[in-house]
Every structure is written in structure tokens, then in C-alpha cells.
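Missing here is one protein chain; the remaining ones are kept as they sit in the complex.
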């Protein structure tokens, strides 16, 4: 039995996708590919895979390089200073100076869990919103952890309804609600809720509930004001705006949140803040850290700092998103998010016309143009596709995604004027382009 | 204020280890280092860091290469076949064909948690052993998760006492004990407990308790027989024998263990087997996988397979360990583990003579020879140092560690005959060396 | 004195571009860049540098990975088989089975030198064409090596004039001309000469002159028929179509050319075929090979083989070029090459309208869009810019170059309809796109 080859972006592996015991060995000669007999996806096209899902995102080559390191001992004496710097550097993306960042080896899902279990007890009442798959999954987690969850349902494509939250808070005369949980940027729908308004709503109700925020696809890309918005726990993951591989769950906790650890009876060990907080101040960790990812994080943060910090980074994301939205308008299509104030600068979720299956658009993009777009998930499956433009991204990269999406849309049967989208995006980008710092001399 | 430089193995970073506002900028010119004014550990020596802690371990260069990949979309259609292959390939190191492997983004600590929360409920009675820091930490986790823990205490340097377990089981006439938990290889002390004997003890008592095993520093290096020993959950982590960076918690569960999921009321979401088992059969995952580490794992497993599979791998570890132990004997020192049947082939823990602080040996090794040894932890702090020889390791690598350890021992004031240790190790290795496969032609 | 930072694609280095002795150290904090005081080009923008010069070209990530190897000994016994395979594999791109490939550590310029010195003697008469900078430089080399060079001058934008060659050959009644030298693809002008027609011209004149061909920017990308065209020495370099870094000069010699070595009195040592041919058959080399580049070459050739070999590779280049030319037409601009049969599929050289400096287009593209285009060289400086599309390239990559070029053209004052170029390219590519092998299942 010959083993079949699997390829992803030029990597070949011996897999067991199919068996070929009855085929001559020659069938597997790479020099003469026989499509009929090869396992699925075993071909490496020239060029590159064009990655435009809303995470994992494109990793800067200097970040990849920073992660290519030999095995190292985190108990060697250099480690503590390095780790303290890692924690300190993270504050920038949360928009905080007083918050306490914690890094877990894990994913955003783990970050969610840590936010809930370190501050709440089974039976505690929490209020949250559901307007997409990720907010749904967080609700599911809350329920499984034994919380008493009040869900404010919303249209998939809308953000957090502050008025409905106000009603719920008003009705809670006994101030029994322990926490309000909001997904800042819903990656299913391309919607960025307004956390500042949520905070105002809490304040208007003089409600003491904690404010727990999923910033997985916003923090590091969009404006995030941990301190001004008085967020209590914010959660993000490394494979989104920070543009490194998956594997770090990064949270930031307020003093108020940390104070809740004493009374929160949810059982927790791996994701317990307490073990981290006991050791982090001296630069230590309770279990082995993922060194390569920390090096990648350091370099990624260096790039964000060099760009001018979060205001500059958020401005870049807005400019990229505006170009993308101009293209959607040029095509005569609509984003799933209708409300301008909620349109996400991290990703754009595009509705396909009635009668078209958006999965087909995504499949064609991958099959013909080596372009990876985000599919429609759950309730909007088949109805939308998603273009991620967060993290390590520039306008020519995004332009190539628009080019590929346009071809795939046409191939899928969508009626649109060729070039209509890209032209609009380019005009927007051209009219707003600035000279890259240090290259000013070339423009004279 | 100038930022100070931190270096770990040739990587420089701008850190805040010290400030130098009153120093002239010239002080930081790399061409003329001024030791007095430089931050700690900011120098990259020629050669390499010699890494001999019992994890993280030396990563094979082909594994590092396999992990250097662009961002990729795990929802692209090639992923499911790849992931199914990852799970299937893992069975080899567990020694199973029927067990169910699960991969979490996390660490061994997370693996521990998953083993407990998926099979047990708060209040359940478990029996375990404490003979080192890691078994201690697992006990601590059990207690924090609300289990009723019976701890069989042992000398640090001994393994699991089967006779004491037999007594406990015998006394449990109502078969209330739900699980027996054993750390297979205690990394604090260099002791490998005998899981086969533990199983026999359970069988002799006709006790139905689950057998949960921490194989973090054994699985992938030492003989492990998931099926023969009827282990119910086995746990390991990627940065140990598999010789890839930290970040994957790998567990293997028996059908009996999986059956316990229905009744186990411990709350769990991130580390819930159920979400994995719902999606894994179709090659999917409930949250983003760490692709680079999966590629590293795949290549690491390829290397183990090429070596001849686990019997050959375990034999290599035994041979390396025997050489190391010969060196210890040559120096006139003792291993912390006295019982031959428990001596670990993953690492060797060496007692220093009375009056010597083992921390000094480790510090000298790092400060003068760029050699990273394992320090004595907790109860054996200052009394022992540890040489890790698991994972991607060969005899000439380990020989260099013995050379460095000998110099550090002498520097620290230990009386020993120069060359006495290395000579013994080399003689052992020479007398047992085999020709590397495919190089036989050179020996004619 | 503080050293200034230089950056190229995210790499920082301490350079001496400027000194800042009078500036406060804070000016260099990466978190608050002060453009006025930073050295030129010291900024790393988000995204990536978009590389579209006609060499060096974009390197496939699997090729970069293949080159990331530790130091290795080329006298170890595995080397000879590997090197023989390297030489054998190279035949594919030359289009030969009988030719003798030789690999020198060097560049295309070195390959030129080897072609001349191994076959000719000072004073020998050669005929060649000059229609761009590279053909000019080869003429210069011939003259410096003491050859008697007859140059057929051509318009920059035209290819080899076969009729003029016929005249020269006809006039050479004594058959004194020893070689005809042709640059196959002139990278200055985007012109591919017709080597098959040159061969026919030689045959028609029954002329025995050697046919020496510079295939630096064609071989590995375009149709090249070493055997059918009876080329005697063909020359290429690694950083062009093979898409690996500079450093390998690869030549292929006919038996006729090798026969000339005996009589050729040009002095040569480093670039002598003889030393190579003495050792290569046993897999050895006269001086140290560049192992990482050989590994890169091997992987690059694997990718070309997997694509279906040179017919498929040449077809891809043609399709990319046709799309690019459609865009040029859409903009209302012209390629420097007017004759359809000579239009290069490796690169497109575009004339800017009167009154526009093409250097400005290139500078704007780099300064604002991080796009590297080729400048106009020598006689066409300021008049043209160049888009390279050879090597590791796909349509979405090239689309992004067209997007950037359009914005830069508009910024530079060229009148064109926004979107006019990209739309035409996309329509061509869409109408000619095929499903990537192994992804057919997605299209059902």
C-alpha cells in the first residue's frame, strides 16, 4: 500500500488519505501528476496561498524568523526579565497602564473560560448578547459552567443593543447581575459592538456588574480602551490581530476583577489567575511557557510600536476596511452589518445575492485562485462569505483578495461589472495613501 | 533612557532590565562591551547553548524547519485529512491501537486537568502518590478540583509503592475509590514508576478504579503500554520526549474513561473531551489548532518511526541513560533514585556531596560553559542537579553535558578524578554502539 | 554616537547611515518614531514588500524552508549521490537529455564568462546582438576577454534580427566566425528573441559557429529547447525563474561545446568546465558547493515537476504575461516591445507617456505602496518601468502588482481610467483559469 501525499502550502506529508494498492507506483511520480489517482489537495501551486480569513492571519516574515529558535530552558536566569517585559509590552494593545495582563498557553476559548471562572461562581447571574457563532459559543460556555445566563438576542449582523441591556439592568433592582459579557467584534458577522456605550449604559444604571469583553478579533487591531471603558476582563488570542500562530490566550484583568477571585467559587486550576499572579511578578510561570510564540509576540508588538502604536494601527485597519467596503459597494453587494457604527474594521462579511450559495464562492476561490476566504457559519451559512483584513496586512495584499473574490463571485454566477469593486477600493486607497515613514525622500 | 538588551541564545531584544540614563550612549556599542554597564545575560557566546534539562529539550533541525510556515487556514479543505492523520499517528507513542488520542492546545498541566475533569466528579475519592514536585502539583490540582484525595507519601527518589497501594485498595471494601493516579516518570527525582505493577496491584484487588497516568516525561521516550497496562487516561506534553516546543497537551483515553464522561459532573469546557470527540472523527476541532506545532509533531513522529518505532526509541534512551549513570558512578556520586528498577531513562538526578550547594553547580555550568542543567526543586533544592537526556538526543550530545557537568562539579568544589565520569560513559557507549542504519557500507 | 537603524523587509541592523550625537536618546524609541531624525528606510511597514522586479523573485516558502539547514560537510558520504541528482534534475529546465549541466557558485555573469572562455580563444571572431543593457554587458565582456566581436545593433524593444545575422553569416565565406551569442530574454526591454529562428538561420547558412545563449531570465520560465535548437552553451542563474536566492550560475553544454575546450586558449580556472567535468561524474566538486542553495534548487525543481514540467510552467508564464499585457492595454499604454512574437512572458516593460518620468512611478510605488517595480535601465532610463512576473508567481500576486502600478501611475500624473487595467487582466485570467490539480472535488 502506498501512502498518499497531503500538501498544505507546499508541505508534503505522507498521509493515509487514500490507498492505491492496485495502482502502479509510477502513478505517484511527481513529474507526471495524474489527477485522477492523487489524493485530495496534494498539489502545491506556484505562488502562494492567499490567506484572507479573519484569523489565523498572515504572519510577518520577521515574526516567523523570530520564532525559529532552538529548544531553550525557561528556568535559565535570563527568562524572568524577558517574561516581565512580555507582560508589560502587552498593555499597549489592551489600552491600559493599570490592568494586569496574563498569558496562558491556550486559545481565545481558554481566555473566555479564565474570564468567567476567575470572577464568577456557579449560579451567578450574567447578561450577554448573542448575534453570531462566537457569542453563541460563549453563551454555551457560561451555561456549562453553571452560570445563570440572560441572553439578549440580536439579528446576526447587529451589535450589542444598549437599550435592551439598559432594560435588563433597570429590571435588576437587586443588583443581582454579576457580569455583563460582550463579544466586541463578532467574527461571524463582521460587527464591532460599542463597548464604550455598553459602559455608559452600565454607568447610567449605576450597576456594579463586571464588564467582561471578548476582544479576540479586535484587540491589537481596533481601538480598545481597557481603562477608559473600565473593562474588567478582556480576552484575546495570538492568531488574530497579533498575527502570530495560535497558542497564546492573553487576558487583561482590572483590580476589581482580581478582587473577585477571592469569592469566585468556580473550580479552576489551569486557567486560574492566582497561580499566574503569584509567580508573574518575579518573571516566573506555573507551567512551561511557549517560548517561540512569546518571541513572535515580542516581535509583533515591536512592529505595532514602530507603526506608531495603537492609534496608527487602528487607523490602518480602518483604511483597509473602508477600501474593502468600497469594493463591496462597487459590486452592488451589501455587508451583513447594516449599521455604519457597527461595521467591523477587522473583517468584512458580504452577503451574496439570493439564489447563490456563498460556499460556492469560497470553494471556487480556493479551487481556482488559491484564495482562502472565510465561509458563512451557522445561521448565515451559504448566505455570506468573509474577507479578513486584520493583523499583518496592507492595501496591495487586500487588493489581491478583492481581485480573487471578484473572479470567484463572477464564476459563481453573481452578476457584477468586472473591475467595479477593485477600482473603487483602489481609488479610495490612492486618495488616502501616505508615504511610508523614512521613504519621504523618494517623493521629492 | 536607553533600553537594555536581553539575549537568549543569540536573540536580542530591547528590554527594560536596567536603565542607563546617566551613561554615555557609547557604552552600548556592541563592538566594545563594557560588562559593568550591560544588563544581565545580554551576551551571546560563540557556539551554542547546551540544553540538558528534562524538558524543554533539543529540537531536531528538521522539526524546526517543519514549523516555519506561513499563516494558514485550518478551515481550508485539506485540514481534516491532515488532522485525522495527526491523531492516528499519535497512537504509536502511547502504545495503543484502541485508545482515543486527543490533542489540546495547552500544556501537560492542562492534560492533567482534562484527565480528572472528564472522568470524575467533585467529592470522588482518588488515590495517588507523592514523591516529587510534579506528583505534588497533581495532588494539589485534585484537591482544588474538589476530589477526595488519598496520598501515599514516598521518599523523593522512590517510585510508586505497589504494596501500599494494595493496602489502600484492600481497605476500600466498598470500591469507592474512583481512580488511581500515578506520575509515571517523576521529573523532580529521576524516577520511573512501574505502571505495569500498578495495574497488577489493581487487578489483584479486583478493583474497578480508573488508572490515570501522567506520562509527561516518559511517553515518547520510554516503554509505555497503554493497552497492556489498561491505562484509562494517559497524559503527555509536546516539549518533552516529542521534542517540539511547548503547546500541545496530548492525552489518550480508554473506552472506559470515555464512558465516565456521562457521569462525571466536574465542570469543563476548554478541556472537555466531548467537544473534541464530536468533531475529531471528521477531522475538525472546536477551536483553532496550533498548526506549526502539529507540523512539528508530525515530523517528530516521522523521526521516531524511522528510528524503528518505540522499542528502538526506548532502547536508545536506555543506552543514553546507562552511559550517564556510568559517569555518575565514575565520579563517585549517587543518583537520587537508589532502586535499580525505578531509575529513569529520561533524566538522571545526581546528588552532590554534603556541604556542596547543587545550585552552585548549575550556576557555574551556565555561567562558564553555557550548559543548562536542571536545578534541584522543592524538597531536594540545593541537594541535586538534573541532566535531561530525553527526546532528540545522541551520545555525543550527552557526552558534552557530562564534560560540562564534570568541570562545573570540580569548580564547585566536588572532589573527583578528572575524566573519571566521561571515560566510563564513553566506554559504555563504545561497547554498545551500533552502526547507524544505511551507513553499514562504511564499515567494510 | 548612536548607530542608526537600517531596515529591509523587517530586518533591522545597526548601521552608520547617520549619526545623532546631538539628539536625545529618546528620539530612537521605536514606540514614538520621529521621521525627521530617523535614517532612511528604517521603517518596517505592516504587510509585506511586494516584489515584482524581473529577479530576484519571490521565493516559495517551501524553498526558503529547504534552505534553512545547519552547516554540513560536503565530503560526507551522502553528498555524491545528492549532487549527481542535482545535475540530473537540472536537465529539465534546459530542455535536454544529452546536454551536460554544470553548476558554479556564482551569478549569471559568471555563467557568461564560462560560456566564452571554455569554448573560445582571444582573437576569435563572434557575432552577437545588442538590444538592451544585458546584451550590452555581454558584448563588453567579450571585448574584455579579447574576442573580435561583431555587434548587430537593434532597437531597444526588438529582438535578434535573424535577417541581419543571415547577412553576416553569408559574408563570412571563410567560416571564421566561431560563435553566435544571443541573449534569449533581454531583461531591460521585455523581449524574448527567437532562438529557434536563429538556429534556422545558422543552418540555412550551413555555418558551423557555436550557438551560445544567455537564458538567465528565460530558462526555467519559458520554453527552452536546448536539444532541438542545438544550443551549445546555455546560461542561467538561480535568482530568476528558479526562484531561489542568487548564487548559482547554471550552464548546460553540448558535446560540440565541450569539444572546444581542448582548443580554447582563453585562460580560466574558477570557471573552467574541465575541473567540474573531471569530478562531477563521481558526484564531487573542485571547490566547496553552496549547499543551502542546492537544497533550494532541488525543492524548486520539485515544484516545477509537480506543476507538470516545463510545458505547464511555460503555459503559466504565458497566461500571467497575457493578463499583464491586457492591463497595459487597458491603461492605454504600450509595451516597449512592439513585435508580438518577441513579447516576453518573463516580464513586461511598459512605456510611460511623454513628459512622465518612469523613475517617479517606481519611486511612488515603493514609497507609498511598498511595491518594488523594475526601473528603466540605461538607454530607456526614465522612459519605462518593468513588472517582473517570472518564477514563483500566480495571478493574484500579479494582480496586486497591477493594482499598485495603477495607483503609482495615477499618482505620477498619468491619465488613465481607474480600474481599467486590473479589470482587463482579471477578465482574461478568469476566462482562462483552471482548477488547481487535486481541488477538482470542490467544484462539483
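In order of appearance the chains are A, B and C, and numbering begins at 1 in each one.
One rule holds for everything that comes next: a contact is a pair of C-beta atoms (placed from the backbone, for glycine too) under 8 Å apart; a residue touches a chain by one contact, two chains touch by 3 or more.
The structure presented is a predicted model; accordingly, all values stated were derived computationally and were not measured.
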item: Left-out chain, listing which of the shown chains it touches; value: A, B, C
item: Sole contact to the chain not displayed, among C:196, C:245, C:382 or C:418; value: C:245
item: Chain not shown: contacting residue from B:116, B:212, B:269 or B:371; value: B:371
item: For chain B, the residues touching the chain missing from this view; value: 7, 9-11, 30-33, 35, 38-48, 50, 58, 60-62, 65, 68, 302-303, 305-309, 313, 316, 363-364, 366-371, 392-397, 399-401, 403-404, 406-407, 410-411, 418-420, 422-424, 426-427, 429-430, 433-443
item: Where the missing chain touches chain C, by residue; value: 6-9, 11, 13-17, 39-41, 48-49, 51, 53, 55-59, 64, 66-79, 81-82, 85, 88, 105-110, 113, 122, 141, 144-146, 237, 239, 243, 245-247, 266-272, 286-293, 295, 298, 302, 366, 372, 374-375
item: Touch list for chain A against the chain that is not drawn; value: 1-3, 14, 25-26, 29-30, 61, 64-66, 68-70, 77, 439, 442
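The working rule: only the chains that are shown with their structure count from here on.
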item: Homomeric contact chain A-chain C: same or different residue positions, threshold half; value: same
item: Most distant chain from chain C by Cα centroid; value: B
item: Approximate Å spacing (C-alpha centroids) for the pair chain A, chain B; value: 32
item: Inter-chain centre distance, chain B versus chain C - centres from mean C-alpha coordinates, in Å; value: 50
item: Chain centre separation (chain A, chain C; CA means) in Å; value: 40
item: Residues of chain C whose C-beta touches two or more other chains; value: 30, 61, 65, 68, 439, 442
